[in-house]
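As you look at this complex, bear in mind that one protein chain is not there, while each of the others sits in place.
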Amino acid sequence: MVVVMAPEATQSDIDAVVELVQTAGGDAFVSRGVSRTIIGLVGDVDQFGALNLRSYSGVTDVVRISVPYKLVSREHHPNRSVIDVRGVPIGSDTVTVIAGPCTVETPEQTLISARMAQAAGASMLRGGAFKPRTSPYAFQGLGEAGLRILADVRAETGLPVVTEVIDPATVDLVCSYADMLQVGTRSMQNFTLLQAVGAADKPVLLKRGMNATIEEWLMAAEYIAQRGNLDIVLCERGIRTFETATRNTLDISAVPIAQRLSHLPVIIDPSHSGGRRDLVLPLSRAAIAVGADGIIVDVHPHPSVALCDGDQALTGEDITELANMVRTLPELLGRGLTPAPQPAATP
Amino acid sequence: MVVVMAPEATQSDIDAVVELVQTAGGDAFVSRGVSRTIIGLVGDVDQFGALNLRSYSGVTDVVRISVPYKLVSREHHPNRSVIDVRGVPIGSDTVTVIAGPCTVETPEQTLISARMAQAAGASMLRGGAFKPRTSPYAFQGLGEAGLRILADVRAETGLPVVTEVIDPATVDLVCSYADMLQVGTRSMQNFTLLQAVGAADKPVLLKRGMNATIEEWLMAAEYIAQRGNLDIVLCERGIRTFETATRNTLDISAVPIAQRLSHLPVIIDPSHSGGRRDLVLPLSRAAIAVGADGIIVDVHPHPSVALCDGDQALTGEDITELANMVRTLPELLGRGLTPAPQPAATP
Amino acid sequence: MVVVMAPEATQSDIDAVVELVQTAGGDAFVSRGVSRTIIGLVGDVDQFGALNLRSYSGVTDVVRISVPYKLVSREHHPNRSVIDVRGVPIGSDTVTVIAGPCTVETPEQTLISARMAQAAGASMLRGGAFKPRTSPYAFQGLGEAGLRILADVRAETGLPVVTEVIDPATVDLVCSYADMLQVGTRSMQNFTLLQAVGAADKPVLLKRGMNATIEEWLMAAEYIAQRGNLDIVLCERGIRTFETATRNTLDISAVPIAQRLSHLPVIIDPSHSGGRRDLVLPLSRAAIAVGADGIIVDVHPHPSVALCDGDQALTGEDITELANMVRTLPELLGRGLTPAPQPAATP
Partner (left out) sequence: MVVVMAPEATQSDIDAVVELVQTAGGDAFVSRGVSRTIIGLVGDVDQFGALNLRSYSGVTDVVRISVPYKLVSREHHPNRSVIDVRGVPIGSDTVTVIAGPCTVETPEQTLISARMAQAAGASMLRGGAFKPRTSPYAFQGLGEAGLRILADVRAETGLPVVTEVIDPATVDLVCSYADMLQVGTRSMQNFTLLQAVGAADKPVLLKRGMNATIEEWLMAAEYIAQRGNLDIVLCERGIRTFETATRNTLDISAVPIAQRLSHLPVIIDPSHSGGRRDLVLPLSRAAIAVGADGIIVDVHPHPSVALCDGDQALTGEDITELANMVRTLPELLGRGLTPAPQPAATP
């Protein structure tokens, strides 16, 4: 941490900062420049943050130097992690495809979507039972009935299930059906929820908040990790910008950056970022090419009657094209496609 | 709602849309242009939203025309609402000042802050007991102990208390101490929480999400209203932009816009938007001048030892200056300052 | 400037940076922390910028500490400047109102608009002759004919004229008619144009780029100042954000910030930021209340037939209301309204 003094700061201003830092158990190194002095702090940065150094006389700026997250940082954990979801790995060796309907509507729709997911090369099933919707008048999901459908379809297809959890009070319920808990973009800073999934014994798919910096995203992962759950997969799904041609702007650079800052796997959601079906395949290709550890894609047998986000669901020939792509592109980059698990019972 | 057809759309594409809308119980008016055709839909717009019209052949765009919120809209409720918080009105006749510490730390600090608030012209006390913090290593608030301190200070000063609630599970607890529930910027789309405060019998201060459009903010208010609680005050507190000189960018235009779209009162938080003490007074003046129904301001007896956001708390002479301003500026604009209530017991 | 070394940086990495800086004529102070080392640089920061320190082994970050502008900075020029435009002052003592049509259309429309401006309390006339338009099919302004109209109206009313210049090649032409040169938001980083107006002998109204940080805005002013012209007035006119309810988001906090960083006057354009007539008066009040040194407002006798931006022009009773406001609000804040000059000939 560096304290920047104003040009008009006095010697006693400087001494006051040094003394404050030393009292707090840190060290302070003073560098006197031509026009201003800077003070480098050494010690427990989190403690310095509570000193409100900015409010001291003569201080113009306080610049943080080291990253504010520890457990998810790659600095102390140089090898990239592989997360196991009921036998399906997500990590740096392979590219994992997760697919399924945005929302669970009926057993048939979910099963057909899971079959489409398998045909597309997926080794995991996605599907929403609890839906966070901008409008209170929109369909809010089937709740536990939806979770039961997902579990049934898993039994039928063998695909592990990831589904969203939106309320700390239902984390246990969702854990009793799902294999992986999704924390959605609107919940990325729902800290009570982060702590609840941090205390759960299921891996977590943490979507980036649409307004969150990469650092805040990693801090949200740190919340989960701090409660003891390090099985976290990060998911970039687009950020909010001035551009209105897409629902959100896919921040594709976030993948290599997050992979360098953190040991956690990073995947991309090409469906929700663009919000348009015609963007899903190009963005999926870009995701794999940039080095993402996987993609999570909406599919639906009949997008035009989907209860949620039908505009972006893949269907028909798109599935074949996606399947061809995920069988060739990862290989060119030295990775395989994560194979789908087999169901316990024959389908 | 207007459906825009592609130039190459066929007559049967157009007929399909018309039939779909009519089957859904609506009416469709076809306007044939030189290069393209548009179809105006009349009926239940929320139902049309579920039709996924965008996925139909020949459709290039679907444009929503009417606002997606009803209960909080001014369209059907032209008179602006006044919300009563334990006898203190927030609304269009007066300007209400809410002040207090960002975080409740000790009984003394809270009481002194409340006295500062009164000196500044405040008629309500703010103070956080449950704090949503970006870092899991930062101080998370005193919890119920903090609520008890706020209630004690209310008894001493007579000031009604507004405090943040971050978890649906603690809404009842917070209601048992507080006079108004604050939903913070990071919780604006925590829909479970919105529903919980919507079912509570306390007024709600709904901060705008730092990434939320004005429309999404009003939709969040609609969530609360839909559960039966229309005692909502909107609070603009800055949005996230590319500018880094301030913590967030105060969207001052949001006040007159939200006041025209909704009958709910709208106040401004000049402390959290800028994140800098030197901006609080100028932004408070601007807030009142633009027509806000109030301001909510951080004060602290010793900002340099505050456990949270000390950089932005007013203290010392700022309090006097704020007091002078709120006693003169509203008057110039034809409004009074909301008077502070008296404590039941003599202070 | 501070160089942050990686945790794994070696002693020779550190030595290399120190030597490089010393060779460039600077000094380097090394602060060794528990987990990493930082190096404070002292000397000519602009020269250090050319060293590409980031590309050296062991370096993770380079943080600039001092501001990159000098001539417009308040650091070396603590007193705020007052700019004189043909006898009309813009600065900290008074509030200056500039008003007029967005675009000069006819002599009559311009004269009537100027009379409206005077009625509104304006002491300067605005009006566009060269218009930067997003569409090549939109009206591009009258060019020199428009400048002549402005000069005629100045003779008639006594109001000094500010008008936009969009091409370095026409700076001399515009100077021969106008009293102040406006550099528009889209030209804020047209560096050739900045240099041209920097070499001109007229004051400059420099609008903030809609995507520019406050620092970049001040750097643009520095370009003008560097060529010898320090008669610069800064104008905040809204930045681009995700919010679509307004054309741009007025960054009202930019006023006190720019006033603290720079000695130059800062005014606000409430017409172009919001793009809506119903926002102009509330934002004008907010501008004056926040401490702006003036406002620049669109007026038009018949907004519905205006050739440009008619949606935002004040007319009719708005003028009276603006006049009342600018005669009372500045006074409350200890400032007067800048008086309008008299025409040389009787009107």
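List of remarks:
Note that the chains are named A, B and C in the order they appear, and that numbering of residues resets to 1 at the start of each chain.
Rule of thumb we're sticking to: a residue touches a chain if its C-beta (ideal position, glycine included) is under 8 Å from a C-beta of that chain, and two chains touch if they have at least 3 such contacts.
As the structure is a computational prediction, the values presented were derived from the model and not from experiment.
Across A:Val82, A:Ala199 or A:Ala286, the residue that sits in touch with the chain not pictured is A:Ala286.
Contact with the chain not shown here comes from a single listed residue; of C:Ser176, C:Thr192 or C:Gln342, that residue is C:Thr192. Among B:Arg36, B:Arg148 or B:Arg335, only B:Arg36 touches the chain left out of the display. The chain not displayed touches chain A at residues 211, 213-215, 239, 241-246, 249-257, 260, 273-274, 278-279, 282-283, 285-291, 328-329, 332-333. In the full complex, chain C contacts the hidden chain through residues 46, 49-52, 54-56, 68-69, 132-139, 166-169, 186-187, 189-192, 209-211, 216, 219, 222-223, 226, 240, 277, 303-307, 310-311. In the full complex, chain B makes contact with the omitted chain through residues 2, 4, 7, 29, 31-36, 38, 40-43, 61, 63, 65-66, 75, 240-242, 244.
Note that only the chains that are shown with their structure count from here on.
Centre-to-centre separation between chain A and chain C, using Cα means, comes to 40 Å. Chain geometry summary: the mean Cα position of chain A and that of chain B are 27 Å apart.
Contact with two or more other chains is made by residues 240 of chain A.
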